[in-house]
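The complex appears here minus one protein chain, its other protein chains still in place.
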Amino acid sequence: MSDDAFQHVFSVPLHDTDAAGAMFFAHLFRHAHDAYEGFMRAIGFPLDRMVREGTQHLPLVRAEADYHRPLRHGDTAWVQLRPAKVGNSSFVLEYRFTDDCGEPYASARTIHVNIGPRGSNAVPLPEGMRSALTARLTDRQGESPAQQ
Amino acid sequence: MSDDAFQHVFSVPLHDTDAAGAMFFAHLFRHAHDAYEGFMRAIGFPLDRMVREGTQHLPLVRAEADYHRPLRHGDTAWVQLRPAKVGNSSFVLEYRFTDDCGEPYASARTIHVNIGPRGSNAVPLPEGMRSALTARLTDRQGESPAQQ
Amino acid sequence: MSDDAFQHVFSVPLHDTDAAGAMFFAHLFRHAHDAYEGFMRAIGFPLDRMVREGTQHLPLVRAEADYHRPLRHGDTAWVQLRPAKVGNSSFVLEYRFTDDCGEPYASARTIHVNIGPRGSNAVPLPEGMRSALTARLTDRQGESPAQQ
Partner (left out) sequence: MSDDAFQHVFSVPLHDTDAAGAMFFAHLFRHAHDAYEGFMRAIGFPLDRMVREGTQHLPLVRAEADYHRPLRHGDTAWVQLRPAKVGNSSFVLEYRFTDDCGEPYASARTIHVNIGPRGSNAVPLPEGMRSALTARLTDRQGESPAQQ
């Protein structure tokens, strides 16, 4: 990932750890989503407004994560977020979790689909959102043909 | 509390514990709320329907808990829930958390106020809910004068 | 999946939903892990004991989920859990989330690796755990050659 990925940082709080001593795996997705919220705000599409106004619904249809080593209580984790693919009505986001030295903790991916007000069918992404996402693609190969 | 309190049971999952080895205190309130959801369903006022239809909003205005000893991963906890007070537009619920032998882990209290569709002012509890709650009072001293 | 999958059931509580009206995606993994805890107990390897005694550490190295339709507040969800693959030092679990009629909500997969007391290197699964998992494989093709 290039230097211009969106960055989010957090410190592992006690309540994210479990009795086995490390961060409970599912919480990684919560932090990924916090990064996603920050990213969407940064590109002009704050989730809170979209949820409140019901203009766009971008539910996840897939989430996945690979865990390389445990995150411990008090660890600082940096999240680098970049779109990996932008389609007509969906997009893929990639997250890299690293420590202060850039050593990886974990990576994750989420796939979001835009659904209409009825909340059932995929509808095209708003053009502004589509170009904002495309402009931040890791590389231009993530663009769908329709975008070119 | 008498034997006819509403009962809810759960087993402490790994994700409720923290690196210090016991249940993180805030999760007790999540389990109290699970008991509250079960109780409201049992007395004919399922929260999911009320939230979905927006008919009643019963937000908490106060929550408190006393922790007597740690809940550990795998522990079975019984929650006994009883209304302690039913007012005109609000009610108080009490929760006792005990182990299989009835030995206490913790206790909690929540205070709920009914607010109107605008979501700002306290409005009287629906009569049906008020009587359902009153019928389950720990003792009759919890009734507000207006109820008599 | 056949009828003899391990079953876990839950009702979607208010605190699992978000302002967009459905279950926040990351919570699916919490419920998957609850099913996993129940499963491990059922086959004789309760996690709480393993965590407490430090005998086995089975951290996740991968988690993934596909979301087919939203889980709403109050929905009952059934989780069917089956091992999909059992290796020398790792295993793959599959989870199907369905409603009362068997219609799918979501599916998930987790990959667990056994690590030694030092918590760094993969070590073989204890033989008893390995056979218990293998006996519950969806089909025998999930067995690693070493197992045959």
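Note that the chains take the letters A, B and C in the order they are written out, and that residue 1 is the start of every chain.
Following the convention adopted for this analysis, a residue touches a chain if its C-beta (ideal position, glycine included) is under 8 Å from a C-beta of that chain, and two chains touch if they have at least 3 such contacts.
Not measured: the values here are computed from a predicted model.
Contact with the omitted chain, checked across B:5, B:19, B:40 or B:86, is made by B:19. Where chain C meets the omitted chain, the residues involved are 14-15, 17-22, 24, 26, 72-73. Within the complete assembly, residues 19-20, 22, 24-27, 29-30, 33, 51-52, 57, 59-68, 70, 119 of chain B touch the chain that is not shown. Chain A meets the missing chain through residues 11, 13-15, 30, 33-34, 37, 46-49, 51-52, 72-74.
Here, only the chains that are shown with their structure count from here on.
Separating the CA-averaged centres of chain A and chain C is a span of 24 Å.
Shared interface positions of chain C, i.e. residues touching 2 or more other chains, are given as 30, 33, 51-52.
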